[in-house]
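For this depiction, one protein chain was excluded, whereas all remaining protein chains were kept in their positions.
Now for subunit A:
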Amino acid sequence: MDNHDAAIQFIDVNYSVEDTSILKNLTGIFPKAKITTIVGPSGAGKSTLFRLCNCLRSPNSGEIYINGKRISDYDPITLRKMIGLALQNAPMISGTVWNNLELPLKLQGKQLIEEEAKRLLLLVGLEEKFLFHKVGDLSGGQRQKVSIARTLVNRPKVLLLDEITSSLDRVSQHEIEELIVKINKEFSTTVIWITHNLQQAINVSDYTWVLMNGELVEAGDASILTSPTNERVQQFVKGESF
């Protein structure tokens, strides 16, 4: 794939924390306006990779390009508004669902319209009545839905989704998959989606990364998962239940 088509490009990226190497010589792209899934065992460095894309961390060496521009040349705040990140644990600020939905705009001194908040809730499959519920009272799945809705508030050009359906039932999982695909098609949003669910990865991806032990083992379309040729990918796919 041509580099012009890359929303995000990694070139020989290394990241370590106190002598522990977490991402190793990472080189690869996330194609623009496509859905890329990232799969791999836990501890592989997937969430860390998202933190690098969102400028919450910086690589020790190598370069990350976002839309052809070096990530270090961006103002971090502008970049973070452009790249929406749904964090793995769906952290919430204390208060209500509304407090969390209005947060992205409030941080910019803007105001979220209540109708818009309700529309976002319906989009992720939560009833309107949840708007003024305390986040402490939500189930894990409901929190994940609120987290997705909150990430959509800024209307980011790139969506980084970190295991956003891990606490959802089958039906909700499919609804979220449909929603993300729809957003991708409608707004040409680039989606990068970390998932533990290989079936989900196969369902939604245009492109897939297999990340193991901080290394990009293989990248390609879903066939690298359905009929793996790489030995390490074969091993990994065998170990995961579909």
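Note that a residue touches a chain if its C-beta (ideal position, glycine included) is under 8 Å from a C-beta of that chain, and two chains touch if they have at least 3 such contacts; residues count from 1.
Just so it is clear, contacts and distances are computed from a predicted model.
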### Message
I want to check something: the complex is missing a chain, and I'd like its UniProt protein name from "Catalase-related peroxidase", "Carbon monoxide dehydrogenase small chain", "Sarcosine oxidase subunit delta" or "Iron export ABC transporter permease subunit FetB".
### Response
"Iron export ABC transporter permease subunit FetB"
#### Entry: Residue in contact with the excluded chain [from A:Ile11, A:Leu103, A:Leu123 or A:Ile183]
A:Leu103
### Option touching the unshown chain, where A:Leu87, A:Leu168 or A:Met212 are the choices
A:Leu87
### Message
Need a quick check: the contact residues on subunit A for the chain that isn't drawn.
### Response
54-58, 72, 76-78, 80-81, 85, 87, 89, 91-94, 103-104, 107-108, 150, 154
